[in-house]
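What you see is the complex with one protein chain gone and the rest in place.
Each chain carries a letter (A and B) given by its place in the written order, and its residues are counted from 1.
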Amino acid sequence: MAGGPPELSPQEIADAVGGTLSWGEGARALDHLASVERLSRGYPEAGSAVVVVPSEQELAPLAGAPVLPGLLVLGAVAGLEGPLAALPTVRVGEPRLALARLSALLDARPRPFTGEVSATAHVHPAASLGSGVSLEAGSYVGPGASIGDGSYVGPGASVGANAVIGAGCVLHANVTVYDGVTLGARVVLHAGAVIGADGFGYAASPAGAVKIRQLGGVTLADDVEIGANTAVDRGTLDDTVVGARTKIDNLCQVGHNVIIGSDCLVAGMTGIAGSARVGDGVIIGGAVAVSDHVTIGSGARIAGRSGVTKDVPPGETWAGFPARPHRQYARSLYLLERLEDVWRAVKRMERG
Amino acid sequence: MAGGPPELSPQEIADAVGGTLSWGEGARALDHLASVERLSRGYPEAGSAVVVVPSEQELAPLAGAPVLPGLLVLGAVAGLEGPLAALPTVRVGEPRLALARLSALLDARPRPFTGEVSATAHVHPAASLGSGVSLEAGSYVGPGASIGDGSYVGPGASVGANAVIGAGCVLHANVTVYDGVTLGARVVLHAGAVIGADGFGYAASPAGAVKIRQLGGVTLADDVEIGANTAVDRGTLDDTVVGARTKIDNLCQVGHNVIIGSDCLVAGMTGIAGSARVGDGVIIGGAVAVSDHVTIGSGARIAGRSGVTKDVPPGETWAGFPARPHRQYARSLYLLERLEDVWRAVKRMERG
Partner (left out) sequence: MAGGPPELSPQEIADAVGGTLSWGEGARALDHLASVERLSRGYPEAGSAVVVVPSEQELAPLAGAPVLPGLLVLGAVAGLEGPLAALPTVRVGEPRLALARLSALLDARPRPFTGEVSATAHVHPAASLGSGVSLEAGSYVGPGASIGDGSYVGPGASVGANAVIGAGCVLHANVTVYDGVTLGARVVLHAGAVIGADGFGYAASPAGAVKIRQLGGVTLADDVEIGANTAVDRGTLDDTVVGARTKIDNLCQVGHNVIIGSDCLVAGMTGIAGSARVGDGVIIGGAVAVSDHVTIGSGARIAGRSGVTKDVPPGETWAGFPARPHRQYARSLYLLERLEDVWRAVKRMERG
């Protein structure tokens, strides 16, 4: 993919996002995405830019932009005025999904895949490599480990003994995969992620804490993505599991024996303590703490900065600490703001 | 230890955990630990498995297991029925401690120690290595650093100038030990841990913040274990200190000049700000924040997700934010749940 992304016509963009093209005659070739903000500050490459405008709100700053993009992809935008009205447009029902599709089509970032094994990569003789594997300088593949076809192991990334890395995985720089960890296909681990460190388990004894060795592993299913410096601990006896397509953001902690379902989103700095269960399709906000042994039902949503201390039923939205149904949480916030009134009323009544 | 853990007889298991064997005639050799959950799903190696059952509660799922283990290690379990009654059992008073002991005896995970220095490890000519040191590919040992007998430095792990690593330490992959850090014996640092980065200290000046260089170091005493991606900052002038046998979980932050005593447990995502003091035998839950210059007395316990803003007396259990004695915290939670009643009562009284 040398030479960057392809140049696309408005029609090709419309087809790619499943949208309706309103005008495209004579339009310039399009080769990158730009933000409304960047356009409103003016920059020379505007003419070949596609801009996604999800709603009227995002449209406003574009009206005064000194330069105009080559194509507008419009969500819930009523009409265009002034110079914008002359631009070719593609109408879509799901602008965010359109942005996602276009971000892949117009991605000019360098691809890490070289299909080569660096001379300074360390591959244990008892490891096995699939076809087209890229091992960067200073990467490490331990005894018995296997790397699937087309996977990439970045500079300084380490794959422990007997670990199994599926096909098409990307392990960014300085990732650590411990021994006995299993990754499905197309798993992405961002830099500094640590998969399979020991769970935090000790038994009390007269001579101090005695470590419970963590003999399980970790299984990350297909299409899981793990953020930078996030840690997923290995299980005590069985594997800690993250289900297919679940995405976990940066600096999260997933404790030992946790089982997370498929299609979840876990935002940054969230901690899920040991043996918790998270169903499918759960969305957890940032900086959330989930207590050990708690179950969060499928389809539940947890607001940012909550602390979940007991089971959350499927499909419910919970918030606060201790977390409770969102309606109750909102009511409790309301009551807390009335506390001054209550205090004064009580004082008044006690006096008279 | 090639070939995995030894095969043990029920009597050897009983001896190892100091328990009472009730029946062992003809029992098969035992070579691994299994979970009740794994057995309840059925798996072929069941016959050579030891299962630890701490209490009646954990016993229930085993009653219907399609396959049976080779030995039950029982805590507070009254009696066994059905097929379970025919199994050899070992009775113990402390099942968690038994699990810890057995996890070491039956640990089949690959041992990292090779006793070899990889050809791609970088050892500065002015560094010194003890006997039987294992340095993995891409590890780094700086000038003046010393590595104690039998210690292991994993792939990509870095030991800074003049750092002192005791005997029998394990530095997992991509660990960073800065210059001037001192580790006792048998210290374990999990992947991505950073020991000795600069404390966060700046002085205001008209030209902006002026860095206070952090000239102290870090001392981790014998048998300390530090979790993945946890950071322990160096002191400003003196060392930041973590006492013997203290265990700190993943993604924790220990600020500069902090002094933590021995035999503490600090759960994941906890931050201890600069110059705080933590006594001996303190247990701190996950996602706790401890303010700078606060003292937590020996034997205290801090509930998960608390924010400690003032001194905690020895032996007390505190919770909440701002943290207070647990009884007070529980009372305040109770009162908060009564807020709706209070609000309605006040409204009612004001009307009538």
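Here, contacts are C-beta pairs under 8 Å (C-beta built on N, C-alpha and C of every residue); 3 or more make two chains touch, one makes a residue touch a chain.
Worth saying up front: this structure is predicted, and the values here are computed from it rather than measured.
The chain omitted from view is touched by exactly one of A:Gly255, A:Gly268 or A:Gly297, namely A:Gly268. Between the chain not shown and the residues B:Asn174, B:Thr246 or B:Ser262, the one that touches is B:Asn174. What chain B contributes to its contact with the hidden chain is residues 120, 122, 138, 140, 142-144, 156, 158, 160-162, 174, 176, 178-180, 192, 194, 197-198, 200-205, 208-215, 229, 231, 233, 236-238, 251, 253, 255, 269, 271, 273, 289, 291, 307, 321-322, 331-332, 335-336, 338-339, 341-342, 345-346, 349. Remark: the residues of chain A touching the chain excluded from display are 32-35, 37-38, 94, 96-97, 99-101, 103-104, 106-110, 118, 120, 136-138, 154-156, 172-174, 190-192, 223, 225, 227-229, 245, 247, 249-251, 262-263, 265, 267-269, 286-287, 304-305, 333, 336, 339-340, 342-343, 346, 349-350.
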